[in-house]
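Excerpt of the complex: some chains, original placement.
Order of writing sets the chain letters: A, B and C. Residues in each chain are counted from 1.
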Amino acid sequence: MNSVQNFREYRAKMNKIILAEDNLFFKRFYNLDTRTYEEGALSAQTKEMLGLVSSLVLRCDDCVKYHLEKCFELNVTRSQIFEIFSVANLVGGSIVIPHTRRAVEYWDLLSAQ
Amino acid sequence: MNSVQNFREYRAKMNKIILAEDNLFFKRFYNLDTRTYEEGALSAQTKEMLGLVSSLVLRCDDCVKYHLEKCFELNVTRSQIFEIFSVANLVGGSIVIPHTRRAVEYWDLLSAQ
Amino acid sequence: MNSVQNFREYRAKMNKIILAEDNLFFKRFYNLDTRTYEEGALSAQTKEMLGLVSSLVLRCDDCVKYHLEKCFELNVTRSQIFEIFSVANLVGGSIVIPHTRRAVEYWDLLSAQ
């Protein structure tokens, strides 16, 4: 099992446990999370790019992976991904570099599938 | 003099002092900053949106103002701005709300000019 | 008009503008924000303390003010407030000190009313 599958399975397993809890907040927050990226005044593709760059500057590797998957599904190109990474590194500084390395690796894993 | 002009003048005055310093880093960094948002695989408009959402989740009011101005020039609509704010608040949480209040106020100032 | 009133009025005015926008995210997010602090397995008082310490370590002055008001309404004592500040300064470090200064000032303004 490769790291893409690992990530997906752990994520799915734990989300299931969280949503199984009798806690209204998480049901609503997860729902809001899904809906925020839906097509609207901005395209779903643009919104996923916004999610990706935000995750990068906030340096959340798992969030980056998730939005990379979405961007991949929505046909964002490798050149566009690198321009998103450029903005993230410019705005967030060199501390974003290690996260960029892992993001590039994950993008290449997605492309290789 | 209103707060849009205030912001622009202070920003211009201090940038001039910084670039007048005999320091190669700042010349290059400011240059990189400008070029990163130029049209490429992504449109300049999309890149400014990426800059705006990054600035919001990192909660930098002055950066937010700057990218709001650029988005305004590049014809981003009010509905689109609010969707960018939505992603920022979802990803960055309720601590982004006070910055969103100031961003909405600044956007309305730009629109009123 | 003192700074407590200023804060409240600006906050109310801008929230009204944001909620008047035809944007479902903000309606839901503001609603979620309110409900999360309601009495549950934890008391409303404990939840406001959690909101306060989170706002302090994330260094959001406006969020701090908001939760200080709520803590004040819910009869948190000055000694307890200082213990919350202690945890925030320990966990978040000396960069929390300037926010603590402003938080103490605001608490004293609330107490003086």
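The rule we apply is simple: a residue touches a chain if its C-beta (ideal position, glycine included) is under 8 Å from a C-beta of that chain, and two chains touch if they have at least 3 such contacts.
Small disclaimer: the values here were computed from a predicted structure and weren't measured.
Chemist: Starting from the 3 chains in place, I would like the total count of identical chains in the complete complex.
Modeler: 6
Please note the rule applied: only the chains that are shown with their structure count from here on.
Chemist: Quick check: how many Å separate the C-alpha centres of chain A and chain C?
Modeler: Here chain A and chain C have centroids separated by 30 Å.
Chemist: Whole-Å distance, chain B centre to chain C centre, using C-alpha means?
Modeler: Distance between chain centres: 26 Å.
Chemist: For chain B, give me the residues that contact two or more of the other chains.
Modeler: Within chain B, the residues that touch at least two other chains are 79, 82-83, 86, 90.
Chemist: In their shared complex, at which residues does chain A touch chain B?
Modeler: These residues of chain A touch chain B: 32-33, 36-37, 40-42, 46-47, 49-51, 53-55, 57-58, 63, 77, 79-80, 82-84, 86-88, 90-92.
Chemist: Which part of chain A faces chain C closely enough to touch in the complex?
Modeler: Those residues of chain A that touch chain C are 24-25, 28-29, 32, 35-36.
Chemist: Could you list, by residue number, the parts of chain B that touch chain C in their complex?
Modeler: Touch residues, chain B against chain C: 59, 78-79, 82-83, 85-86, 89-90, 94-95, 97-98, 100-102, 104-105, 108.
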